[in-house]
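A protein chain is absent from this complex, but the other protein chains hold their places.
Presenting chain A:
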Amino acid sequence: MASADKPINTDVPEKDVFALHFLQSLSNLRRQNTFNSPEKTNDRVKKIKKAAYVSMARAAGGTSRLWSRALLRRAAKETNKVVRFSRRKKRVTWLRRRSNRRDPVEEEEKEAERLRNLVPGGGAMETSKLIEETAYYIKCLSMQVKVMQCLVDGLSPK
(Lines give C-alpha, C1' and ligand atoms only; values in the text may rest on other atoms or scores of the structure.)
Protein backbone atom coordinates (compact mmCIF):
# COMPACT_ATOMS: atom_id res chain seq x y z
CA MET A 1 0.00 0.00 0.00
CA ALA A 2 2.86 2.39 0.71
CA SER A 3 4.81 1.67 -2.47
CA ALA A 4 4.24 4.21 -5.21
CA ASP A 5 4.89 1.68 -7.94
CA LYS A 6 2.29 -0.86 -7.00
CA PRO A 7 -0.40 -1.02 -9.68
CA ILE A 8 -3.92 -0.61 -8.43
CA ASN A 9 -5.89 -3.76 -9.15
CA THR A 10 -9.46 -3.23 -10.25
CA ASP A 11 -10.34 -6.64 -11.61
CA VAL A 12 -13.77 -7.83 -10.62
CA PRO A 13 -15.01 -11.42 -10.45
CA GLU A 14 -16.83 -12.96 -13.37
CA LYS A 15 -20.49 -12.32 -13.99
CA ASP A 16 -21.34 -15.85 -12.82
CA VAL A 17 -20.20 -14.99 -9.32
CA PHE A 18 -22.60 -12.08 -9.16
CA ALA A 19 -25.39 -14.16 -10.65
CA LEU A 20 -24.83 -16.94 -8.17
CA HIS A 21 -24.93 -14.68 -5.14
CA PHE A 22 -28.01 -12.88 -6.39
CA LEU A 23 -29.78 -16.19 -7.04
CA GLN A 24 -28.97 -17.31 -3.53
CA SER A 25 -30.43 -14.13 -2.10
CA LEU A 26 -33.53 -14.51 -4.23
CA SER A 27 -34.08 -18.09 -3.17
CA ASN A 28 -33.72 -17.00 0.45
CA LEU A 29 -36.45 -14.49 -0.18
CA ARG A 30 -38.53 -17.20 -1.81
CA ARG A 31 -38.13 -19.39 1.27
CA GLN A 32 -39.41 -16.53 3.38
CA ASN A 33 -42.45 -16.50 1.14
CA THR A 34 -41.75 -12.98 -0.02
CA PHE A 35 -43.12 -13.51 -3.51
CA ASN A 36 -46.31 -15.36 -2.75
CA SER A 37 -47.58 -13.48 0.26
CA PRO A 38 -50.00 -10.60 -0.24
CA GLU A 39 -47.35 -8.17 0.90
CA LYS A 40 -47.26 -4.56 -0.05
CA THR A 41 -45.42 -4.13 -3.32
CA ASN A 42 -43.09 -1.56 -1.84
CA ASP A 43 -41.79 -3.93 0.79
CA ARG A 44 -41.13 -6.58 -1.81
CA VAL A 45 -39.25 -4.16 -4.03
CA LYS A 46 -37.20 -2.94 -1.10
CA LYS A 47 -36.26 -6.48 -0.17
CA ILE A 48 -35.19 -7.28 -3.70
CA LYS A 49 -33.16 -4.10 -3.89
CA LYS A 50 -31.47 -4.88 -0.62
CA ALA A 51 -30.77 -8.42 -1.81
CA ALA A 52 -29.21 -6.97 -4.94
CA TYR A 53 -26.80 -4.73 -3.05
CA VAL A 54 -25.93 -7.31 -0.43
CA SER A 55 -25.29 -10.05 -2.97
CA MET A 56 -23.21 -7.63 -5.02
CA ALA A 57 -21.13 -6.77 -1.96
CA ARG A 58 -20.61 -10.47 -1.24
CA ALA A 59 -19.70 -11.26 -4.83
CA ALA A 60 -17.18 -8.43 -4.83
CA GLY A 61 -15.32 -10.03 -1.97
CA GLY A 62 -17.35 -9.25 1.12
CA THR A 63 -15.29 -7.35 3.62
CA SER A 64 -12.14 -7.10 1.56
CA ARG A 65 -13.32 -3.84 -0.02
CA LEU A 66 -14.16 -0.72 1.96
CA TRP A 67 -17.35 -0.02 0.06
CA SER A 68 -18.63 -3.59 0.25
CA ARG A 69 -17.83 -3.68 3.94
CA ALA A 70 -19.82 -0.48 4.44
CA LEU A 71 -22.73 -1.90 2.41
CA LEU A 72 -22.87 -5.11 4.44
CA ARG A 73 -22.59 -3.25 7.71
CA ARG A 74 -25.40 -0.93 6.70
CA ALA A 75 -27.62 -3.84 5.65
CA ALA A 76 -26.99 -5.63 8.91
CA LYS A 77 -28.29 -2.84 11.08
CA GLU A 78 -30.85 -1.39 8.75
CA THR A 79 -34.44 -1.17 9.86
CA ASN A 80 -37.06 0.37 7.69
CA LYS A 81 -35.69 3.85 7.63
CA VAL A 82 -33.08 5.23 5.29
CA VAL A 83 -29.57 5.23 6.71
CA ARG A 84 -27.34 8.11 5.67
CA PHE A 85 -23.61 7.66 5.39
CA SER A 86 -22.02 9.75 8.09
CA ARG A 87 -18.43 10.81 8.29
CA ARG A 88 -16.67 9.08 11.13
CA LYS A 89 -13.30 10.70 10.98
CA LYS A 90 -11.66 13.75 9.55
CA ARG A 91 -10.77 12.94 6.01
CA VAL A 92 -7.46 13.74 4.38
CA THR A 93 -7.74 15.66 1.13
CA TRP A 94 -5.15 16.09 -1.53
CA LEU A 95 -5.02 19.80 -0.92
CA ARG A 96 -1.86 20.71 0.91
CA ARG A 97 -3.16 24.16 1.66
CA ARG A 98 -6.63 25.65 1.53
CA SER A 99 -6.74 28.31 -1.12
CA ASN A 100 -9.41 31.00 -1.15
CA ARG A 101 -9.54 31.45 -4.86
CA ARG A 102 -11.48 29.08 -7.11
CA ASP A 103 -8.69 26.98 -8.53
CA PRO A 104 -9.05 23.59 -10.20
CA VAL A 105 -8.03 21.64 -7.13
CA GLU A 106 -10.95 23.06 -5.19
CA GLU A 107 -13.30 22.02 -7.97
CA GLU A 108 -11.92 18.52 -7.71
CA GLU A 109 -12.45 18.44 -3.99
CA LYS A 110 -16.06 19.56 -4.40
CA GLU A 111 -16.72 16.77 -6.86
CA ALA A 112 -14.90 14.35 -4.60
CA GLU A 113 -17.30 15.36 -1.84
CA ARG A 114 -20.24 14.47 -4.01
CA LEU A 115 -18.62 11.19 -4.89
CA ARG A 116 -18.13 10.46 -1.20
CA ASN A 117 -21.86 10.69 -0.68
CA LEU A 118 -22.53 8.20 -3.45
CA VAL A 119 -20.02 5.49 -2.68
CA PRO A 120 -20.76 3.43 0.43
CA GLY A 121 -18.32 4.19 3.19
CA GLY A 122 -16.84 7.03 1.20
CA GLY A 123 -17.05 9.48 4.03
CA ALA A 124 -14.16 7.86 5.83
CA MET A 125 -11.88 7.52 2.84
CA GLU A 126 -8.93 9.50 1.75
CA THR A 127 -9.38 10.94 -1.74
CA SER A 128 -7.02 8.59 -3.58
CA LYS A 129 -8.54 5.60 -1.81
CA LEU A 130 -11.96 6.94 -2.72
CA ILE A 131 -11.08 6.94 -6.41
CA GLU A 132 -9.75 3.40 -6.25
CA GLU A 133 -12.83 2.16 -4.43
CA THR A 134 -15.07 4.01 -6.88
CA ALA A 135 -13.51 2.25 -9.86
CA TYR A 136 -14.20 -1.11 -8.29
CA TYR A 137 -17.67 -0.08 -7.16
CA ILE A 138 -18.63 1.03 -10.66
CA LYS A 139 -17.50 -2.23 -12.20
CA CYS A 140 -19.43 -4.29 -9.66
CA LEU A 141 -22.53 -2.13 -10.01
CA SER A 142 -22.61 -2.58 -13.77
CA MET A 143 -22.14 -6.34 -13.34
CA GLN A 144 -25.07 -6.43 -10.97
CA VAL A 145 -27.19 -4.44 -13.40
CA LYS A 146 -26.33 -6.89 -16.20
CA VAL A 147 -27.32 -9.86 -14.03
CA MET A 148 -30.61 -8.26 -13.09
CA GLN A 149 -31.31 -7.32 -16.69
CA CYS A 150 -30.73 -10.92 -17.75
CA LEU A 151 -33.16 -12.10 -15.11
CA VAL A 152 -35.82 -9.62 -16.14
CA ASP A 153 -35.40 -10.54 -19.78
CA GLY A 154 -35.62 -14.22 -18.98
CA LEU A 155 -38.70 -13.89 -16.83
CA SER A 156 -40.61 -11.50 -19.05
CA PRO A 157 -43.40 -13.09 -21.07
CA LYS A 158 -42.34 -13.58 -24.69
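Following the convention adopted for this analysis, a contact is a pair of C-beta atoms (placed from the backbone, for glycine too) under 8 Å apart; a residue touches a chain by one contact, two chains touch by 3 or more; residues count from 1.
The definition used in the following text is that contacts and distances are computed from a predicted model.
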*Can you pick, from "General transcription factor IIH subunit", "Mitochondrial ATP synthase epsilon chain domain-containing protein", "BHLH domain-containing protein" or "Trafficking protein particle complex subunit 8", the UniProt name of the chain not shown?*
"BHLH domain-containing protein"
*In terms of residues, what is the contact footprint of the unshown chain on chain A?*
1-2, 4, 8, 10, 15, 19, 23, 26, 30, 35-36, 41, 44-45, 48-49, 52-53, 89, 92, 94, 104, 107-108, 110-112, 114-115, 118-119, 124-129, 131-132, 134-135, 137-139, 141-142, 144-156
